[in-house]
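Only one protein chain is missing; all other protein chains are in place.
Moving on, here comes subunit A:
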Amino acid sequence: MIGWSGWGLAFRFIVFPGFLFTVVIGLVLTWVDRFVSARVQWRKGPKFYQPFADLVKLFTKQTMVPKGSSKTVFLIAPVIGLTAMCIISVLLFYVNFNPHGSFVGDLIVLVYLFSLPPLGTIIGASASRNPLSAVGASREMTLYFGYELPFLLALVVPVIKSGGAIRLGSLVMAQQAGGPFLYSVSGVIAALIVLASIQAKLGYVPFDIADADQEIMTGVYAEYSGASLIMFRLTKAMMLFLLPLFLITVFWGGFANWWAIPKFLLILLLIILIKNTNPRFQIDQALRFFWFGLGGLGVLAVILAFLNL
């Protein structure tokens, strides 16, 4: 990261691998998600340009701010998650292609950045003065506290296995030297926990409690329209691209080689199939599942990692 000029930095954040690249790939991936879902439900599914048509349409629509809401916060909230995703994409690509170059503690920075999109939705939904959004925001908050505990426990496993490194570059190098962390008992358990957390971070079906269409009318997004709704959708699309990449970086040997593509598609397919074959949890069930189910498994994975299993 040191030695980038101003223009180089701007190019990396805005074009590749930052905003534009991640958005285009993410939108294509949301099409894959909708298409596979349609095939699972025995439908034909949308055309490949569907997410782009949605985007163009939402740009032409009016952006409405509800009466009595706090206007500035309401309009700024969607930007928080989008910015975090741009930074994450730059960091992840940099770390994978130059494992020596990143700074100490970037794993912790990434964990914090991944927790910004739910923060943005909570702030925006609370600012919108809609009772359904308020319900959605409180659910999103509870869910966030739920999945963050097993997620952090699972991320302790690669840190232990690499001998106490909290630099993503060191994790990638340790895996290139001694094989991916996934190929061990504790690694498999931890990766499955991270997969469940990804599902919850994306707000996909067993955990789409905060924006449930049928219960609370898309909850946290209920008052958003036009350009501000686009930003939430783009954030979700970018997360669909970046979260599996994060999983590959931390557990499956990094993505600086061609093998990363089938790995990525496999993880994406797993996410979509979990989404299509499960009913929605209630919020208390989800919390219990994450804290007592996956939390216990996480502790087990950490103990196994200490025993070198």
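What to note about this one:
Keep in mind that, in the parts below, a contact is a pair of C-beta atoms (placed from the backbone, for glycine too) under 8 Å apart; a residue touches a chain by one contact, two chains touch by 3 or more; residues count from 1.
Methods note: contacts and distances are computed from a predicted model.
Missing chain, UniProt protein name, picked from "NADH:ubiquinone oxidoreductase", "Spore gernimation protein GerC", "DNA-binding transcriptional regulator YhcF, GntR family" or "Amino acid permease": "NADH:ubiquinone oxidoreductase". Interface note: of A:S5, A:Q214 or A:N308, the residue touching the hidden chain in the full complex is A:Q214. In the complete complex, the residue from A:M64, A:L152 or A:V185 that touches the missing chain is A:M64.
Touching the missing chain, out of A:V28, A:L55 or A:A134, is residue A:L55. Interface residues of subunit A facing the missing partner chain: 34, 38, 41-47, 49-50, 53-64, 213-214, 217-218, 221-226, 229.
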